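A single protein chain has been removed from this complex, and every other one stays in its place.
What follows is chain A.
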Amino acid sequence: MHLAAQLPGIHNVTVWSDPRSRSQIGVDSFIHLAQTAERGKFDFFFLAEGLRLREHKGRIYELDVAGRPESLTVLSALAAVTTHLGLAATVNATFNEPYEVARRLATLDLLSGGRAAWNVVTSFDAFTGENFRRGGFLDEADRYDRAAEFLQVARRLWDSLSPADIPADSGTGEFIRPGAGAFTHAGRHFDISGRFTTPSGPQGHPVVIQAGESAEGREFAAAEADVIFSKYNRLPQARAFYQDVKGRLAKYGRSPEDLKIIPTATCVVADTDEEAAELATEITRAQVSPQTAIAHLEAVWGRDLSAYDPDGPLPEVEPLPGNLLLKGHSVFRGDRAATARRWREIAEARGLSIRELVIAVGDGQTFVGSPGTVATAMEHFVTTGGADGFVLVPHTTPGGLDDFVTRVVPLLQERGAFRADYEGTTLRDHLGLAHRRTSREAVR
């Protein structure tokens, strides 16, 4: 199986009130988590992104951990303190231009010895657009169209200049081959030409990650991605998603192992299953504080519910689903009227308070138990067609991965379910993906 680690970003997954919780922005936290992941022989370390701070009821959202670095910059620093760990950055295809992004990813691949990955995300909202030159310029319907063309251009740029194009031969006096780096692209979203500046790194093309849920997103991933992040970390749905996406590969001339599907997951490990279950309940309650419970309800209801008791029943008032109170939070972007109906049904059927409801409808903890129980469950998940691995999201920063690496990884290794050591040096090696050699090299 493949394992990745994520520094928890801006969701309520992170229990910042835990006394062991440290800075979410200080470099020491990143180094600790990355080095722990590397000690556990993880495939890669992943950073999410959000280009506008969330706002709730017109104010900066206060309840979750917030404040994060520019992904590629911090990953480049981590390349200096790790040797094998893949480094995956989320970079937006809407509020960036291909020339600069391709250049930065090639730089990270070169400076990390072939460990760069790019999680391609799209956004379209005017809210985020207010931080950028073009504003909210893109229609939602066009976002995958732009992302696909963006990626196509980035690949063309990586192919335009390979290390073989730079002989740097002081004897002949030829530093670079004539015409190296030349490119032209004319498309619907980009019309560019000129010379690229940065030779492709050891991987040829960095690993491309995608996380789309929609049919469009799945299709984009099937055509273009090396890894797909999914939210399906419960088995029946996970298998359905796995089969659906892997089934789309053939029409692009790809085989099932060319695209790794890895859901995000949380782990709670303790000496016994009972202790772990108690701990999981405790963590989940800490993740959904009384204030968070009200804020999430407000986000769905579209109205101020601050007068309600989080330990009391759901409000009698009807939702105003057209009213977007919590901005910049993808989870609450869907059909809020349907969500509100479902939440009310669950609360009434089970007699839940507001806070209990928000806990019940949340993700909770994915793998809970003794090290043996967790290892067995993860192995079962992967061997029965649920996933190719997991992105683990620890609930504290930066020590939240320590227990898993110390106690669960050795069991997975003993059972042959996970690598005992790195067998290659690049992220493509770890993931068992072919290196994407550039077309210029291929013809040489």
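Heads up, the rule we're going with is that a residue touches a chain if its C-beta (ideal position, glycine included) is under 8 Å from a C-beta of that chain, and two chains touch if they have at least 3 such contacts; residues count from 1.
Throughout what follows, contacts and distances are computed from a predicted model.
Undergrad: Please identify the absent chain by the protein name in its UniProt record; candidates are "Nitrogen regulatory protein P-II", "FMNH2-utilizing oxygenase", "Glutamyl-tRNA(Gln) amidotransferase subunit A" or "NADH-quinone oxidoreductase subunit M".
TA: When "Nitrogen regulatory protein P-II", "FMNH2-utilizing oxygenase", "Glutamyl-tRNA(Gln) amidotransferase subunit A" or "NADH-quinone oxidoreductase subunit M" are compared with UniProt, the left-out chain turns out to be "FMNH2-utilizing oxygenase".
Undergrad: Looking at A:Y99, A:F124 or A:Y422, which makes contact with the chain not pictured?
TA: Checking the options A:Y99, A:F124 or A:Y422, the one contacting the hidden chain is A:Y99.
Undergrad: Looking at A:L110, A:A154 or A:L325, which residue reaches the missing chain?
TA: A:L110
Undergrad: Using the touch rule from the top, list residues of chain A that touch the missing partner.
TA: 16-17, 25-27, 30-31, 50-53, 59-70, 72-74, 76-77, 79-81, 95-97, 99-100, 103-104, 107-108, 110-113, 130-133, 135, 161, 163, 166, 168, 170, 173-178, 180-181, 190-195, 197-199, 289-292
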